[in-house]
Each structure stands twice: as C-alpha cells, then as structure tokens.
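The complex appears here without one of its protein chains, the remainder shown in place.
Residue numbering begins at 1 within each chain, and the chains themselves are lettered A, B and C in the order written.
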Amino acid sequence: MTYRNFKEKVFEIIQPSAEGKLASRLFDLFIMFLILVSVVSVFIMTFDEIPRTILRCLREAECATILVFTVEYVLRIWTADLLYPELSPWRARLKFVCSPMAVIDLVAILPFYLPMLVSINLVGIRALRLVRLLRIFKLNRYSDAFLSIMEVFRGKIREIMVSLFIVFLLLIVASLFIFYAEHDAQPQQFSNAFSGLWWAVATLTTVGYGDIYPVTPIGRILGAIIALLGIGMAAVPTGILSAGFVELLEKRKKKEEEDSAGQDKPEEKGFFDGF
Amino acid sequence: MTYRNFKEKVFEIIQPSAEGKLASRLFDLFIMFLILVSVVSVFIMTFDEIPRTILRCLREAECATILVFTVEYVLRIWTADLLYPELSPWRARLKFVCSPMAVIDLVAILPFYLPMLVSINLVGIRALRLVRLLRIFKLNRYSDAFLSIMEVFRGKIREIMVSLFIVFLLLIVASLFIFYAEHDAQPQQFSNAFSGLWWAVATLTTVGYGDIYPVTPIGRILGAIIALLGIGMAAVPTGILSAGFVELLEKRKKKEEEDSAGQDKPEEKGFFDGF
Amino acid sequence: MTYRNFKEKVFEIIQPSAEGKLASRLFDLFIMFLILVSVVSVFIMTFDEIPRTILRCLREAECATILVFTVEYVLRIWTADLLYPELSPWRARLKFVCSPMAVIDLVAILPFYLPMLVSINLVGIRALRLVRLLRIFKLNRYSDAFLSIMEVFRGKIREIMVSLFIVFLLLIVASLFIFYAEHDAQPQQFSNAFSGLWWAVATLTTVGYGDIYPVTPIGRILGAIIALLGIGMAAVPTGILSAGFVELLEKRKKKEEEDSAGQDKPEEKGFFDGF
Partner (left out) sequence: MTYRNFKEKVFEIIQPSAEGKLASRLFDLFIMFLILVSVVSVFIMTFDEIPRTILRCLREAECATILVFTVEYVLRIWTADLLYPELSPWRARLKFVCSPMAVIDLVAILPFYLPMLVSINLVGIRALRLVRLLRIFKLNRYSDAFLSIMEVFRGKIREIMVSLFIVFLLLIVASLFIFYAEHDAQPQQFSNAFSGLWWAVATLTTVGYGDIYPVTPIGRILGAIIALLGIGMAAVPTGILSAGFVELLEKRKKKEEEDSAGQDKPEEKGFFDGF
C-alpha cells in the first residue's frame, strides 16, 4: 500500500460516512459512542459525592476520549488536502483549521492540554463538545431532513419573529396586570412584576408548575384569558410552520417536474465542508 | 441648509426607517431603547423596597424619556404636512393628531405634565406606552409578516369564534360536572362552580397548576376526558390557522402569476400613516 | 294587520335572524341574554351560603326565563306550519315537536311545571339548557363556519378514532409500567394501576397537575418518554385536522370553479329545521 493510497483510505474512514462504506460508518459510530460517554460523564460529574473508583474510571475515559479526538483532529488536518483538492496542501489545511467545525473540535480538546485552564472552565468547554453531535447530520440520510427543517425556518423567520414579539408584548402586559391583581392577596408570591412575568411565562406556555398562581377572582379571570391565549400562541407558529412545510413540498415537486436532470447543489455541499 | 431642507431631513429621521437610511434607523433604535428602559423601570417600580439611589436613577430616566418623547411628538406634528402632502399644513397636522398612534403618543406623555393625575393612574398610562413597541412593525422588513398573520386571522375569524364558543360551552359543562363530582370530597377546593370553572380552564388549556384537581374516581374520569379534549381544542384552531396560512400562500402565488407587474398596495401604506 | 300577516311577523321574529332583520336579531339577543342569565344563576346556586335577597332574585329571574321560554315554545308550535309549508298544519306541528331542538326546548321548561321532579334533577335539566346556546349558530354568519368544522371532523373521523385508540393503548401500557416502577417507592401515591392511569392521562396530555409524579430513576425515564410522546399525540390529530381544513378549502375552490351558479344546499338547511 503506497503512502498516497493509505492517506486516501484514512481520509475515507474519518470523513462522515456515505452509505455502504462499512469502515467509515464504524468509525462514525465509535466517535458518537465516545461523545455519548463524555456527555454521560459530564452528567455524573455533577453528583456531590462520587465513589473513588467511578471517579478514576471517568478520568481514564476522559483521557482516552481526548486522545482519540486529538488523533482524529490531527488526521483531519493531515488529510485536509484531499477535502479541498483544488487548493494547495497548506492552504487546504489552513482553510480546514479555520472552518467552524474544526474550531469546535479544537476547543473540545485544547483545555486538556492547558492544565491551568482545566479547573476553571472545563465544564463550559465540555458543553461545547455537544456540538460535535451535529456530526450525525453528516450521515447522508439525515442531512437532507435537517436542511429542509432549516429551510422552512429561514423562509418563515419574519412571521416567527413577529409572533415571538406578540408573545413578549402579551407577557409584559399580563405580568403587570397579574401583579396588580394579586399583589395584595399574595404579597409573598407576587412580590414584584418579575414574579408576574414568571407566572405569565408558565401560563402562556401552558407549563403551569403550580409554584405561583392567581387566587383572587380578578386574577383568575386574567389567568384564564392568558391560558386560553396560550393555545392560540401555540397555534400561530404551528400554522406558520405547517404552511412552510407544505410550501417546501410543492416547491420541490415543481422543481422535479421542471428539470428531472439531477442538480448538484454545490452550496449545500459546501455547508458541510470540513465538518 | 434651508429651512425646507432641514424640515425634510428631520421628517426623514423621525419617520420609521426604510432599510438603508442610517440616521433614521439609529433614531428608531434609540426610541426602542427608551421604550425598553421605561418598561424595565415600570417592572422595577413594583418592588416593595427600592434603594434611594435606584429610585432617583429611575426618576431621572423617566424625565429624560418623557422629554425625548415630547420633542418627538412635537416634531411629528411639525412635519405632519410632509406626511400628508396632499392636505393643507394645518389639516395635515389635525389629521395626524387624531390618528390612533398620535393619540397613544400623547397619552403616554400627558400624565407627566398633569401632576395631579400622576399619582393616580401613572401605571395604567405607562402600560399604554407598550403600544409604542408596535412601532417596530414599521420597519419594512417585518410589517409584511405582521400583515400576513393579521390577514389569516381576519380570514378565519368565524371559524376561530366558533371554536372559542365550543370551548366556552365545554368549560361551562365541565365546571358544573366537576363541581357536583368533587364538592363533597373536597368542599374547600371545589367550594362552588366557579372553582370548577377555574379547574376546567387549567385542564382544558393543559396548564394544570395543581392547586385544584379531582380526587374522586368519577371526578378523575371527567378530568381525563376534559384533558384529552384539551388536545383536540388546541388541534382545531391550529388546523384552521394552518389551512389559512396555506391558503394565503396559494393566493399570493396566484396573484404573482396573474400580474407580475408590481402593485403599490396603497391601502397598506395608509395603514401605517402617522405611525 | 290581518291574522295571517301577524302570524308571519311573529314567525319572522322568532326564527333565528337572517342578517339585517332588526326585530328578529333583537329577539335572538334577548333569548341569548336569558340563557346567559340562567347559566350564571346555575353557577351562583352552587354556593353553599347564598344571601336571601340574591336567592329571591335568582328565583324570580328563573320564573321570568321559564315564562319567556314557554311563550317562545308555544309560538314556535303555532307557527310550525310556516316552517314546513309543504305539510298540512298539524303534520308540520308534529314534525316540529319531534325535532331534536324542540325536544330540548321542552325538556328545558318542563321540570318547572312538574313540581315533584323539580327538587330531584333540576340541575341536570338546567345543564341541558346549555344546548340552547347552539341557537347562536343559526345566525347566518356563523353557521357556515360551524358546518365547515363539522365537515372536517366528519371527513377525518376514522383517522381521529385511530389516533384516539393509539392514545388509549399508550395510556394502558404506560399506567401499568409506571405502577410497577413506582409502587414500591410511593405506595401511597401509586396505590394501584388506576392511579397510574390518572398519572398517564395528566402526563400524555401535558396537563401535569403535580399531585402524582414519578420519583424513581426508572419511573422518571418512563415519564420522560410518555411526556415526549405527548407532543406527538397532540401533533397527529392537529396534522390530520390541518390537512382536513386544507382539503376543504380546495374542494370549495374547485366547486366554485366548476359551477358558479349558486347551489341551494337543501340538506344543510334541513339540519337546522325547527331550531
């Protein structure tokens, strides 16, 4: 096996798998497993008292994970010239290092090698590692579905912003009204308008924890109105998105009819470059 | 710079910004910032004990805000003849002063100049100032989205009224039934049918605070039915609005196909006159 | 004014109003006001201690209401031959008396005249009076919207039944699972599988009163799955109804295109006969 062949093989494996390539898919699963382990270990680390043996286990898993991620990162840099064959090797590597996904990869492993920083913001960095989960979308089967959801959101962003704005207006008005209605009856619960805001959010989203609720007749009438408006508040964005998805389907059908010749969609491919 | 030029410049700035005009957009942002400050200060004023320094701060911010709003209001009256160029200057000003948005602007600043009224209903008036937030819709990018949501609501108003009516019918029946089912078991919680109504609203909207809930078998069966109907109650208006948004999209597509020549939509422009 | 003219006038007034007929509309509003009064009085009657004066008020309002409803019922029988002009007067009256709406009208007033029955099931009968609220739909403006909601429900009844069935299956499985997961940890809360069923309904519908909830890890995992499925459970009927409303709009558009000549829809008129 020549050096070139070996490099191409490595590149093929660490690239998010096209369907059917077993080695590449196994590598993806292995990385996803490591991400999962590292998420679970972040969760376990939040316990107040962790037995020593488990702590040692977690630390060793951490070291192993970081090692694999480091090797993966280095291999990705090494094979970057195969990702952007039109660029010179060093420019390809620079382009890869600056891509958002590579920056996240680096940020996820860097703190381990900077002991002074570790104790300070390890957790924040670990949370960033979650972004690596996005890698799943590279699997060809799902990236399409993800892109269509994104497309609908992008197409309807103004309608969504407007309905969000109406929600905020409603929240502000409701929280002031409920405060003046309930403050005298429950000075402890509705101590200020921010408590009213917390109640208004819990009611309009129909979460309703029950830690704070109106008891006076006028407060309950207000509460009933806000709760009923909550149904409407959910209905508006749902209606907008439904129409958006219907629109998308029709647009695609039309496109298919117009030109059955496959389009390459070069921009969308670019979106995932160096991922 | 002549008087006429200066006036046009001022008019351009205080008019809600078209895209690209920097000074006008900065002015909009400044007014929105003042509205935000004034909303936050209304919220802070509801605290029982406010430190003196913060109180002084808030009062000074209040004075400054009122001053700016007054100057803006006067400038809008002054430049009203540019808003309605087809009218004589004084008729234009009168028309502007009587427009709903100008009335709100006046109501928002008036109480400050009527010290006797201040202590009585300052808060209610301040709430009105929230309406000024609607100004955001003037920004060309969003007014369109707002209008399409409004159009769908207007087109489906009867279906929405009918489903609201069914909700009310359901609430009344449910509250009477739950009262008779639970009154003997929980005479304190379900003291009368109005308590039942409060429970019915909390259940049908799926808020479920947990301050009041059935405990008897028959009450729980009723509760389960109402809760399941609650899903349906949310599904009906959502379905109506979804269809409304789909309809709107098709109507627009048809319009575009029929005449690609741009329409000026003079009525919609009129909707925001003097805003 | 002849006898015939007077009868036609009376018939016109007591028939649910077409738009524009003032007397008929005022009569409708008056009946709706009486229904509202009688609903509110049913609610007030549930208070444990009612002051004597209010009790007398309510009783007098009750008498007046019953009197008006009785007169209306008699007038409707009297004018039934104008409702079904194709039948002989007595057949028309018989047909009217047997129509569902006339039966409800009768049931709503009958108990008042049967003193022995009054104390027994007055409340149940009063609840029936709520059905009279349906009269509102007769107002031409809304009956159309009501019929289209009904049409969508009728068209999608099988899909709705199937999703309801899946909900029931899910509820049964979830309640058994949660019972076995939580019974040992909370024997008081999850005393039997019916408690589990109550919890499952509150969770799947996202009501979440908070009177009963899992505390064990396995129970919480189950709870999380059920709660997430709850979102899906709401999404399925909403999607079905959305598609139903879209379908209805398209069907109507097609109909309009096919024959612009107005159709009489005789069956739909029949639906409200004698209402």
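The rule we apply is simple: a contact is a pair of C-beta atoms (placed from the backbone, for glycine too) under 8 Å apart; a residue touches a chain by one contact, two chains touch by 3 or more.
Computed from a prediction, not measured in an experiment: that's the story for all the values here.
J.: Which one touches the absent chain: A:Val68, A:Val97 or A:Leu248?
T.: From the options A:Val68, A:Val97 or A:Leu248, the contact with the absent chain belongs to A:Leu248.
J.: Sort through A:Gln15, A:Thr65, A:Thr79 or A:Thr238 and give me the one touching the missing partner chain.
T.: Checking the options A:Gln15, A:Thr65, A:Thr79 or A:Thr238, the one contacting the hidden chain is A:Thr238.
J.: Which positions on chain C touch the chain that was left off?
T.: Chain C touches the chain not shown through residues 158-159, 161-163, 165, 169, 172-173, 175-176, 179-180, 183, 187, 191-194, 196-197, 202-203, 206-210, 213, 217, 220, 223-224, 227-228, 230-232, 234-236, 238-240, 242-243, 246-247.
J.: Of the residues in chain B, which ones touch the absent chain?
T.: Within chain B, the residues touching the omitted chain are 206-210, 238-239, 242, 246.
J.: For chain A, which residues lie in contact with the unshown chain of the complex?
T.: 39, 42-44, 46-48, 123, 127, 130, 133, 136-137, 141-142, 144-146, 148-149, 152, 164, 167, 194, 197-198, 201-202, 205-211, 233-234, 237-238, 240-242, 244-246, 248-249
The rule we apply is simple: only the chains that are shown with their structure count from here on.
J.: In degrees and to the nearest 5, what turn takes the CA positions of chain B onto those of chain C?
T.: To bring chain B onto chain C, one rotates by 90 degrees.
J.: From the mean C-alpha coordinate of chain B to that of chain C, what's the distance rounded to whole Å?
T.: The answer is 31 Å.
J.: What parts of chain C, by residue number, touch at least two of the other chains?
T.: Each of 206, 208-210, 238, 242, 246 in chain C touches at least two other chains.
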